[in-house]
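Shown below is the structure under consideration.
Not every chain is included here, but those present sit where they belong.
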């Protein structure tokens, strides 16, 4: 298919590369153009501005946060310049409130909005093994199958309202952060009684908790391997904040999320924010005087 | 081998049955003798008092809590009547502090103490698929291999001091309770934005969190299938309390455990305590007015 792709961070690059490899024609744009170089060598076409990425059947984007979407898409009034019938697939984790605003702006100009946030770290994206949570028109989702097949192991449709996909993504990221804190506290308890954190996590994560999240992050925590980050502490705080905002809007108390927010704030206020968010687990050791 | 077995609740019965089936000679005792009936039919020998269960190479027990151990084992001064060289294998989840006391009482009378708490619900015990966390003398642990092989899929040795095994068990049960609360809060957030709790948990637990704990309990939560219980809310509170006591003794702050304690207390104060501990997840819905 003929697609545009905006936002070439770690995740965006890996996804766009898989689209190129699958034979799609991909127009790429990124604020700092250097990021596009490897993709061009792979066969992508670099375009000079975001608008040029819209001359396509489908526009995908993977931008950092609400503010970046607002700046690149809304302030530039990109949708107004889109062909009628353009499908816009937003792969990023944005707030539930902003998703509604963005979808409405798209639809006003006849652009078909699909919320499609993904689960998976950069290495998962590179392996085309993402899980996509998709909300949008069912016919549109069917048309997107060849693209999704090139980047994901599975698509999980959750209905038509885009905020549903975002709520699932935010609730899922909350679950990951919660697993990080859980492992941190549990490992501190074990270590304080003579069992090394790594040995403890190995027992639990090889058995009852044998799953991608616990095994991947359990290893990082056991090895204190927090750099380079797959997902930074700063982004971790951002996503917990978005989960709490979505919860607030729907009046859902989330005490675990409150603890996570405080711990991310402390981790950022007292340590290097560019570390992987699994460094959250360090706080439990530090609070117990075990560091 | 020639073994005694004390404590025939749901878990004890399943474990003792597997020992009988594996060809061991098993003397069983339980406070309410009716529980022994099925085992006798299977080939076990019912003995009239706990002391008679000690005429064996190995005594195993699976009693409810610290108080039950104190009453059956310490108040009756059972260890004083044991053959020198008896190995006592404690399969139960007891407190870290009590483990030390019990091990010391055993050793004073030449009884070799092995802490061997198990992970697994009754159906896992029945399938001989438990995970055993074992602390004790390595030579003793090797002698116990035929017994452990009959009841567990794997043994995880964690050193010689018995409290280590208990710390691992308590930290592990904390992790399970923490997963229950996490799923409860996340599902409430998803549901408040239009995605059914079951659909949400299915996505996460089929992918990032695909593990026995999340899948087993995710299903119970999605189906609100809280009775009959595999492990009751009352026992859940007991184990969180033990984790907090062990943490307190070693000065380990555990904010998630504090939230769990409050929620178990609320679940018991306001609902039926005999439900499965996964009913903890209901509170998140209730607090959000979604019940």
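Labels for the chains are A and B, by order of writing; each one numbers its residues from 1.
We take it that a contact is a pair of C-beta atoms (placed from the backbone, for glycine too) under 8 Å apart; a residue touches a chain by one contact, two chains touch by 3 or more.
Since this is a predicted model, take the numbers as computed values, not measurements.
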Complete-assembly copy number [criterion: all chains share one sequence; 2 shown]: 4
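One rule holds in what follows: only the chains that are shown with their structure count from here on.
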Centroid distance [mean C-alpha coordinates] between chain B and chain A, Å: 37
Touching residues on chain B, where the partner in the complex is chain A: 96, 119, 131, 133, 154, 156, 158-159, 161, 163-164, 166-168, 170-172, 174-176, 178-179, 181-183, 185-190, 192-195, 199-200, 203-204, 207-214, 243, 246-247, 250-257, 259, 284, 287-290
